[in-house]
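With one protein chain held back, the other chains of the complex are shown just where they sit.
Going by the order they are written in, the chains are A, B, C and D; count residues from 1 in each one.
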Amino acid sequence: MLDFDQVTAGYGNAVVLDRLSFSIAQGRSLAVLGRNGVGKTTLLETLMGNTRVTSGAIRWGGDDITRWPAHLRVRAGLGWVPQEREVFPSLTVEENLAVVARPGPWNLGRVYDFFPRLRERRANYGNQLSGGEQQMLAIGRALMTNPALLLLDEPMEGLAPILVEELARSIRRLCESEGLASVVVEQHPVLALEMTHQAIVLERGTVVHAGPSAELAADVALLDRLLGVGIEEIPG
Amino acid sequence: QDALRIGLIATYSGPYADYGRQFDAGVALYLKEHGGKIAGRPVEIIKKDTAGPAPDAAKRIAQELVVRDKVSVLTGLDFSPNAYAVGAVATQAKIPTLVMNAASSAITGSSPYIARLSFTVQQVTDPMARYMLKQGVKEAYTVVADYASGQDAETAFKKAFAAGGGKVVGEVRTPMNNPDFSAYVQRIKDARPQAVFFFFPSGVMPPAFLKVWKERGMEEAGIKLFATGEATDDSFMEVTGDVALGLVTSHHYSYAHPSAKNQKFVKDFEAQFGSSLRPNYFAVTAYDAMAAIDLALAKTQGDASGDKVMQALKGLSFESPRGPIEIDAATRDIVQTVYIRKVEKVGGKLVNVEFDKFDRVKDPAKEAQ
Amino acid sequence: MKNTLKLTPQRQRAAEVAFWLALAGSFFLLPDQLTLMSQILIFGLFAVSLDMALGYAGILTVGHAAFFSAGAYVAGLLAKHGWGEPISGLLVALFASAALGYALSYLVVRGADLTRLMITIGVCVLLAELANRLSVITGGTDGLQGMVVWPVLGLFEFDLFGKTAFGYAFVIVLLMFLLVRLVLRSPFGLALRGIHDSRKRMLAIGSPVEARLRMAYAFSAAVAGVAGALLAQTTQFVGIESIGFNRSAEVLIILVLGGTGRLYGGMVGAIVYMLVHDWFADMNPQYWMFWLGIFLIAAVMLGRGGIMGALSRRFRTGEPTR
Amino acid sequence: MSAVHALQTRGLGISFGAFHAVADVDLTLEPGARQALIGPNGAGKTTLINLLTGVYRPTAGSIRMGDQDITALSCDQRARLGLARTFQINTLFPSLTPLLSVVLAISEREGLAATWWRPLKRCTQVFDEAHALLVRLRLDDLANVPVAQLAYGKQRLLEIALALAARPRILLLDEPAAGVPEDESGELFEVIADLPKDISILFIEHDMNLVFRFSRRISVLVAGRILTEGAPAEIGSDPRVREVYLGNTHVAAHAAIARAAYA
Partner (left out) sequence: MAIVIFDGVAYGMLLFLIGVGLSITMGLMNFVNLAHGSFAMVGGYAASALMGRLGLGFFPALAAAFVAAALVGAVLEFVFYRRLYRAHPLDQVLLSIGLVFVSVAAFTWGFGPTMQPFSLPSWLEGQLTVGSIAVGRYRLFLIVAGVLVLAGLLLVLGKTRYGAMVRAAVDNQRVAGGTGIHVQRLFFLTFSLGCGLAGLGGALSLGMLGLEPSFPLKYLVYFLIVVCVGGAGTIAGPFIAALLVGIVDVAGKYYLPEAGAFLIYVFMIAMLLLRPHGIVPRKGLT
């Protein structure tokens, strides 16, 4: 469904992604792992058309969307949760959600059921929310666009443990029951690998490992080499 | 023979661009009538824009005109601060400087090389006070724009009016660029004076004031209105429209001045620039300034050195389209007839029709000294 | 990055020296434009002073003419009432406008950008109106007349060709510029950049933000006052136009054209703006505004951040690393 | 009241309109404390930090630092008394470099920042100290890259560097490790834990690894009020905390580590 083909992209003259390729099929999910600054966020920004692509192509369904403006990508089914949440500060929670609404299974009621906390804070402005609430709102906002592919940039950051568990479960469930595909960028590999089917690991803008999530999760030595994760710190 | 270079410092852009346009027309007309020559020499006019009152720019321009362009005469000077700033250059370089408009009284005193062909605020205000007294007005209310000329007009009016036994019962100064005059007019209406004298620079202020005056029915309330000729500047007469009808003003030039000289002037002017631009007091002064240089150089036999030209200018008198004028030998300021006019519709056009006059009026501010 | 040249500190220094030498050279190269050149220098200094407030301290102000004219009137009144010594006149103007700036800073350091913008405009218009009212002292709209400025150092009379004026303006502007440069490269200058970037973070690291801004504003006012005094002394006249919204807006245009927050932006902006302005006005006294407008539009469309902004994309300079 | 507490609040509260974001909080921070503040999203943790640092004015209660009442002081005054913080959402100097940012923080601390007559470059000690600090947080090779171009995780580190540059007596950290990879966040916390023993630290964190490894005491905030306080082991096994916050997260192991480390 999504095909990222030999894409080189960056900001201005700086190249961040270097001939990077991967693809995702419908209803599948992909974990994007890597240390700070390897280009994970840039990858998602490139998918949304916010970087300068110098070569390669991004294909979505049958279309080459490499040069499409962002709003058309959203209409075509990409739903984006930016890393720094970036909720609209001068809109209330409810407006934040309503303003991006597109027809589909997700509507205000369902998002509120998904994050009851948002319903409580519905009249607060975007800048009057706690960090975690903003995170919920950013996710809820992406859902309101009724995407076919959800792009999540560190969605768990700043959420309480109880919510992290719940959210991971929900996203997995959405994949299975509604055929929603997702790209999950995460700092916590274990969590991300648990949520996804496939995984890629980036290093300096290129893929250094690609494979099924479960395999990577099981190969502690590899994980440690790629990401420097010590086993005793794995939660759960 | 090399050209006589004249530096023309005026406003060609911005809100007062009409001044430069009128100057240009007056100058061009004189030159055209005289085959492009003054005192037998071809003339080169170097135009410089100050974009309004900008003394630092005016002074710089004057210096450049003298140093780089080697002009023999400086002229133009629509705004008083510009004229004051140029005065120092005139003195230092000994360049005759003919003021075409700047109306602050002391300008001629600021340099011995300055002569004025236009008028002073006091010169046209004082006769109006005397005229009003003559009409039996005993009490008047003054409205002036709050800037130097407005203050000059107020002072001159009060002095002349009081001297003739009149009483100023109220006075108000409005800010420049005042968009809405309703408060001031209402105030006057509530004060019910016998008459109102006002002074505004020509342009947007007089029509705005007159509009409210009309709207409030001041005339019906029996309050008479008088002003100086800036209020009915010929350049703005048509756009001011019917609200000006009947307004009595005092000034030194009306486009409808009935003399033969003026009729020819107006006719030539229309032939040259079409009928959409009416010559006003700027154009006529510019025309006269050229005439004055011409006459002065004729007296000096073409010698353009500063002292000689100034000597020739002193006491120079000639017939202008506005009537007889003279450059006072002592003050280098103009002596001229000031007319009392009334706005009427003549042949479908609004014009200032002269019906009374004060002869040989000198600048009253100088006479007092 | 391609197409960028790295400027070593030595080359940067050399470029600066060359810049000032070129300006000084106009004394010989443009002998009949000296008055224009001295006014360019003066407006350059004025724009640099605005840059301290706007580009470095981040105080959006369109009221800087208040300080410029305060300096001008102080120097002018001194010279009118019997003290025509220029250098001491400048010093008095400097302190007077610094004091005015410090007093007014209490009104402007708080509040958001638009609020500051409007307050500075308001204060400036009020002062202009005040100068108009006090016409007995200031000469009102006719301008302050009767200034007698003594020869510089008792030696150099202000001449018709503007030689003395240029030399005097050049030396003073250079000195003031070096002072501004010193201030902006000091720890205090760094603090200003910090405030510009994030006031919230500055508070969190314990910076008394408002006090810093007040000081910067007073500094900036002082420099503007010197510029105004210079103009008054070299033209021997003070017009009420030196105060007010239009002059404030003009210097803002100059600075933005040159580039804010870049030290040389004000000088470069003044040179380009005034030369272009003079050139267009000479060519076409009626409609030069049209061409100047086109020039400004083209300048923005071709490069953001003004001329210095465009230059800085070609040349990279090292931040002080030690 | 004895002055042994580094920081103490009494009945502290703030309401936004009718909503009580923080209410009646009595929180005490001992000298040398390594204390965590946890609680569900929107419990009021950040708001509490904002009250402590003076960003918000409390609507009720008081704050004392040592034996001084600081309730009425402004942000910068508190900071100069030695109260430093990091922000949950990066609040940095985007146009400066990390080096200059830290230099700035140090010169503010040293009272140098009002100095206008001396070039910055001459302040060599400040630069040395800044460099050392950046080395400690592994930002030294990015020292001269504009902050705006740093990856998010590096910016988080700079947040902490700026707080540390103030040489605080009390350090308030709002999710300092969010966005930092796991291995680095561990190291980061080691840096924090290694700070001089007399610095009191209060940190908010949602990563239970870190909380249970590095805190000696945990306060749990729920709906603006302190639900409970105690040693990590007690909190980890408190059913109320599990219900509202921890869920099934496994913390026993960490509690054990923590005990081992600080016993």
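Quick note on the criterion: contacts are C-beta pairs under 8 Å (C-beta built on N, C-alpha and C of every residue); 3 or more make two chains touch, one makes a residue touch a chain.
All of these numbers come straight from a predicted model, not from anything done at the bench.
Of the chains displayed, those contacted by the omitted chain across the entire assembly are A, B, C.
Contact with the chain that does not appear here is found for just one residue of B:V204, B:L295 or B:V353, B:V204.
Take chain A: the residues that touch the chain left off the picture are 48-50, 69-71, 74-75, 80, 82, 86, 88-92, 95-96, 98-100, 102, 125-128, 141-142, 145. Within chain B, the residues in touch with the undisplayed chain are 13-18, 21, 146, 172-175, 177-180, 182-184, 186-187, 203-204, 207-208, 211, 215-217, 235-236, 238-239, 241-242, 276. Taking the complete complex into account, residues 54, 60, 107, 110-115, 117-119, 121-123, 125-126, 129, 132, 245-246, 249, 252-253, 256-257, 260, 286-297, 299-301, 304-306 of chain C touch the chain not shown.
Throughout what follows, only the chains that are shown with their structure count from here on.
Between the contact lists of chain B and chain C, the overlap is empty. Geometrically, the chain at the heart of the complex, using CA-atom means, is C.
Annotation: 28 Å between the Cα-based centres of chain A and chain D.
Between the Cα centres of chain A and chain B there is a gap of 75 Å.
Distance from the chain A centre to the chain C centre is 50 Å, each centre being the mean of its Cα atoms. In chain A, the residues touching two or more other chains are 14. Residue ranges on chain C touching chain D, taken from their complex, read 182-183, 185-191, 193-194, 196-198, 200-209, 211-212, 215, 219, 318-322.
Only residues 12-14, 17, 20-21, 47-49, 52-56, 59-60, 63-64, 66-68, 80-81, 84-85, 88-89, 92-93, 104, 106, 110, 146-149, 151, 175 of chain B touch chain C when the two sit together in their complex. Those residues of chain D that touch chain A in the complex are listed here as 16, 39-47, 88-90, 149-154, 175, 178-184, 186, 206, 208-209, 244-250, 253.
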